[in-house]
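Written below as structure tokens is the structure these notes are about.
Left out: one protein chain. Kept in place: all the others.
Chain IDs A and B follow the sequence of writing; residue 1 opens each chain.
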Amino acid sequence: MTVQEKERPLSKSEVAISDEHSATIGPFEAAVEHLKREWQLYLMLLPMIIWFAVFLYKPMYGLQIAFKDYSIFRGIAGSPWVGLEHFETLFANDQFLRAIKNTITISALNLLFGFPAPIILALMFNEVLNASYKRTAQTIVYLPHFISSVIIAGIVITAFSPTAGIVNTVMGWFGLDPVYFLTQPEWFRPIFIGTGIWQEAGFGSIVFLAAIAGVNPSLYESAVVDGANRWQMMWKITIPSILPTILIMLIIRIGNIMEVSFELVILLYQPATYETADVVNTWIYRQGLQSGQYDLAAAAGLFNAIVAFVLVMTANTLSRRFSRTSLW
Amino acid sequence: MSGVVLSKIVKKYGALQVVHGIDLRIDPKEFVVLVGPSGCGKSTTLRMIAGLEAITGGALTIDDRVVNKVAPKDRDVAMVFQNYALYPHLNVADNIAFGLRIRKVPKAEIKKAVHEVAEILGLTDYLARRPSDLSGGQRQRVAMGRAIVRHPKVFLFDEPLSNLDAKLRTQMRAEIKRLHKRLGVTSIYVTHDQVEAMTLADRIVVMNQGVIEQIGTPMDLFNNPANRFVAGFIGSPPMNQLHGFLEAGDSGPLAQVGRIKVKLPKSESLRHETGRPVILGIRPEHVTVNEVPGSFPINVNLDLVETLGSEALLHTDFDGMSFVARVETLGDVGHLTGVDTLHVRPDLMKLFDAETGRSLSLEAGA
Partner (left out) sequence: MMNWNLYSRGDKFFAIMVSILIGMFTVATLYPFIYIAAVSFSSGFAAQAGKVVLTPIDATLEAYGYILKDPQFWISYRNTFIYTIGGTVMSLAFIIPGAYALSRPQLKGRRFFNLFIAFTMWFNAGLIPFFLNMRDLNLLDSMFGIILAFAVNAFNVILLRNFFEAIPKSFEEAARMDGANDFQVLWKVFVPLSKPAIATITLFCIVSRWNGFFWAMVLLQSEDKIPLQVFLRHTISNLSDDDEFAIVQTAAGFSAETVTAAIIVCSIVPVLIVYPFIQKYFEKGILLGGVKE
């Protein structure tokens, strides 16, 4: 029995202790046990959860005024229900319909011109050999992203001013008559989208540059051995390699089609250009916060939020297909 | 009844049970190695002892205190992690001192303790360095220093050498052994490497699929594996396992394996078991090219000779079953290429039940 001896079976009292502790505990007891152990984690989480509840979820409760005849004095809960009345008003309102149209148009134009810009920029950066030149250029083109909309608008207003602005000065050199760009509806969108490209193309290229950096270098080396030139490598290797990233970014952009940066719109538009510039959020801002029609504006906001939600969820589902990982 | 005692320890993740009621007593100052393939529950068991995993069932006592629900910090155990978990933002001294600082030990004491530990581990010159500036072996030592400095009752090691290269691993293995001799602290060590287990352990616990297959000293496990699993796991290359069945012979039971009959030691229990399927276990080390007293020859087809230096592995085919021999080269492998006969000693062979996998030799000996 030498082997048995080395295994040293447990004594009776040791086994008894085990039986004592094996009694299964109920779910309530288990929860108490868990909290005793991990209460600090919940304490850490609590402030943030309360913050989300108070500042982002409580307003969702307030969304009910979209279905109510809201009065400040009666409050959210006390105001009477009016069903879909506000939505009927909305869809009979030419200005609101125009705002939807403008939102989609501006987003679509942004997609068409603003989306390719950072990709082209990233592809070009990839071809620059001199590291310090590349670095300097990158540093400069990322900068506008960090400048506030107010300043951007201030620069645009100054530069496009009819008398003092540089744009009209240059046009004057070629004998062209000065144009008061910011009062002309047909000029609003080109200026708005151009400003967007100027501000965001550089910063937006970071994602694509990272994707390019992830391309396996041996692909380029074998292409060199096969005699490909840089132009061919860009089309045959770089672009196909970053195509998943491009697709995902495109899907995100489409998902955010209802989100025009309305802060900049507010800063750049004026009644004369509402025709082409007024978007859903600026309309809500004027109706709700400036004219005090809270219920109608909230209804517009709800409509906007639901459309945006559906678009974003669709985009997320699509991107899962392309990347296996989701966006968030 | 002191030391570490695991009694009917069970671990479940939801419906999935990964440890099936383990009984194990570890004596004070003992060095016990838990070994087994990945997923066998050895790490989970160690982490339950550490308090990093909740114990689903059974009792764990450390020095006569049931610690099932005691927080890791209050169990008086220290652990060396596989990836060392050294804090990259702290230098070596601060890494070692971390636990003492958290416990609010007076500064002078901390300083003294850190220097003592650094002395023991040969880290005195590196105290001001960051972990990123250390070699693999030095990091390993810092990780041990962090455990030692607190003078815990039990050291836990979770595959501490698996991130090192082969040469360093051998060196650190010896160092851990020396350290254990010097400090004499109860140690529980998890590894999947049976060589580590053999060299370090006072006793080895072989685990598989959440149960203990066998507990014993390294030589016990090597000489008397309780079942086919242990036989296959301990020893390198693993024991040859040849399928066959029992037959009754004139002077005792025989095992029919392939074309040959092997005479088994006299055994009452096996006498009338004719036809029972069995596995004959033969360690590669117990096979020779030349005849030795008591051995009998078997004919094999030589497939491949792997040269190790002083020894060589002969991969052969014995009646359709693969059969490996570990033989001496005597400085030359030329004479091995023509081998067609190998010699085995019946007294060193093991017999297992083919269905249960349990050793029959042990029963026979009883």
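Here, contacts are C-beta pairs under 8 Å (C-beta built on N, C-alpha and C of every residue); 3 or more make two chains touch, one makes a residue touch a chain.
What you see is a predicted model; the values in this text were computed from it and never measured.
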| item | value |
| --- | --- |
| Sole contact to the chain not displayed, among A:S13, A:Q95, A:T139 or A:S222 | A:T139 |
| Which of B:S2, B:Q82, B:T124 or B:T199 contacts the chain that the document leaves out | B:Q82 |
| Where the missing chain touches subunit B, by residue | 50-52, 71-73, 77-79, 81-83, 85, 87-90, 98-99, 102-103, 146, 150 |
| Positions on subunit A contacted by the hidden chain, ascending | 34, 38, 40-42, 44-45, 47-49, 51-52, 54-63, 65, 76, 121, 124-125, 127-130, 133-134, 136-137, 139-144, 146-151, 153-155, 157-159, 161, 163-166, 168-169, 172, 198, 201-202, 206-207, 210, 220, 224, 229-231, 263, 266-267, 281, 284-285, 288-289, 294, 297-298, 301-302, 304-305, 308-309, 312-313, 316, 323, 325-328 |
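In this section, only the chains that are shown with their structure count from here on.
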| item | value |
| --- | --- |
| Distance between the centres, which are taken as Cα means, of subunit B and subunit A, whole angstrom | 55 |
| Contact footprint of subunit A on subunit B as seen in their complex | 1, 5, 7-8, 10, 23, 25, 57-59, 61, 66, 68-69, 71, 203, 214-217, 220, 224, 226, 362, 366 |
| Subunit A residues touching subunit B - in the complex, by the definition given at the top | 1, 3, 6-11, 13-15, 17-22, 24, 33, 37 |
